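Excluded from the complex is one protein chain; the other protein chains are retained at their positions.
Entry: chain A
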Amino acid sequence: MYGFEALTFNVDGGYLEAIVRGHRAGLLTASDYNNLCQCENLDDIKMHLSATEYGSYLQNEPSPLHTTTIVEKCTLKLVDEYKHMLCQATEPLSTFLEYITYGHMIDNVVLIVTGTLHERDVHELLEKCHPLGMFDSIATLAVAQNMRELYRLVLVDTPLAPYFSECITSEDLDDMNIEIMRNTLYKAYLEDFYRFCQKLGGATSEIMSDLLSFEADRRAVNITINSIGTELTRDDRRKLYSNFGLLYPYGHEELAVCEDIDQVRGVMEKYPPYQSIFAKMSYGESQMLDKAFYEEEVKRLCLAFEQQFHYAVFFAYMRLREQEIRNLMWISECVAQNQKSRVHDSVVFIF
């Protein structure tokens, strides 16, 4: 197939690729962000957004706005676009598109389970779930008492079921277990997605392996940093890293034994692509790491649009939109809480 996918790609994927590239053209630009950062209150933000593609989603909102409303409406737009694309998609693109949402599904499962553990109201939790990661029986998650039940009652019906094989234990759920479950699921998900993309071949596998490797490496670093100083053993930590990516396998061995952030830094600086990320930070600092990773990710995602005839543009678009919504949320929060000096701390310009 490789080398010839351009010949037949447009038969099934041409329309949707055009659609997704059109959507991409609607992403907010740096000048939009500059204007948004100057807003005095949330109504100004609404006014500015009404000139963008978000206009029709926000125009019927009554005036005292909240950050959550803005984020909710922006997410709704993304979900509408996703649903439209999913409806139009044929195999294997539809499977590919579904894969994109599994990450949200895992987050939602974890959110609900953690919430019930802390005895929060289920409906309140459901509102907080990402709409892309919803599945039918998600509310029933609250019934489960341990992992085994969780799997047997609810998750067996969802696409997440195969990822669960690693973490079925009869232990009662607690915060630590849930976090390990999240990372195990995520590991299985990323590996599965990676295999699927490899199977698709062509430019899709080429670009997606780059993007997914980056995702896996970032998760590995985050797991390492978050598990420093916890009772997680080195072997357990090692088990949570995905079995692919630039760091696999030697980097993982070294990350597994790291005891503080500077050691992580030492490991990562051996890898040229990550050198620049860590070069921006001073020693002992990990606050800006997230932003640095996001910026690197956005850069890579934008590059995905430079090639034609592959599915990675869909993944890239969804991720870029999510980043945009994160940006909007941050800006709105800063504006709403009068913290405008911090507005640039976490905004990642896309173009």
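The definition used in the following text is that contacts are C-beta pairs under 8 Å (C-beta built on N, C-alpha and C of every residue); 3 or more make two chains touch, one makes a residue touch a chain; residues count from 1.
Following the convention adopted for this analysis, contacts and distances are computed from a predicted model.
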Protein name as given in UniProt for the chain not displayed, "Sorting nexin", "V-type proton ATPase subunit a", "Proteasome subunit beta" or "EKC/KEOPS complex subunit Lage3-like": "V-type proton ATPase subunit a"
Residue in contact with the excluded chain [from A:84, A:152, A:199 or A:280]: A:152
Residue of A:122, A:225 or A:281 touching the missing chain in the full complex: A:122
Absent-chain interface as seen on chain A, which is shown: 35, 38-40, 43-44, 47-48, 50-51, 59-63, 122, 136-137, 139-140, 142-143, 152-154, 157
